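The complex is shown incomplete by one protein chain, all other protein chains being positioned as in the whole.
And then chain A:
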């Protein structure tokens, strides 16, 4: 007795999935935007700081990299409010977590990018009389960006997939939408087939768009 695929119920509730996809993208975009700021500031600080600051930044990076994301999500959403007097929505909590999470990965990406800027370029910046800050803004960061853009794209794509973890604290993103439809229709195979396709197509579309951006950035003048 075979199981017959029936997608009708999925299409009826497709708005849950569509809305979920948009929210997933929104979560990923906001998180990486904050993560980029965290990563940049800490990376720039790291390469110019002394031992103590370096150790603290390294500890943050190591902590995040060695704790599963789902645990971080629980810690921030359930754990943190019991320690400090803060009230925040599940969505805010998740964005904060994912921002801290991507920030830690991006510190590493940006730090190695900064260190990969050829010394000759920095010398040239010094030689025309740029101050350290001007060298950072006009010489180091632009070259670092070209070096790190592919890694940045990859981080964004995997962050988009990681938004599915938000379902565990009931943020109505794509995976949560799929669970909702499953609970209400029991079309488990159909809904996860559709959702998988949605993650795949969106992921590839993002990758394609980001590669275009990279190419544009390489030749921009």
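Keep this in mind: a contact is a pair of C-beta atoms (placed from the backbone, for glycine too) under 8 Å apart; a residue touches a chain by one contact, two chains touch by 3 or more; residues count from 1.
The rule is simple: contacts and distances are computed from a predicted model.
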What is the missing chain called in its UniProt entry, if the choices are "Succinate dehydrogenase/fumarate reductase iron-sulfur subunit", "Ferredoxin", "RNHCP domain-containing protein" or "Amino acid ABC transporter ATP-binding protein"? "Amino acid ABC transporter ATP-binding protein"
With respect to the chain omitted from the figure, which of A:27, A:107, A:139 or A:152 is a touching residue? A:139
Determine which one of A:6, A:131, A:158 or A:184 touches the chain that has been left out. A:131
Which parts of chain A face the unshown chain closely enough to count as touching? 118, 120-121, 123-132, 134, 138-139, 142-143, 146, 219-221
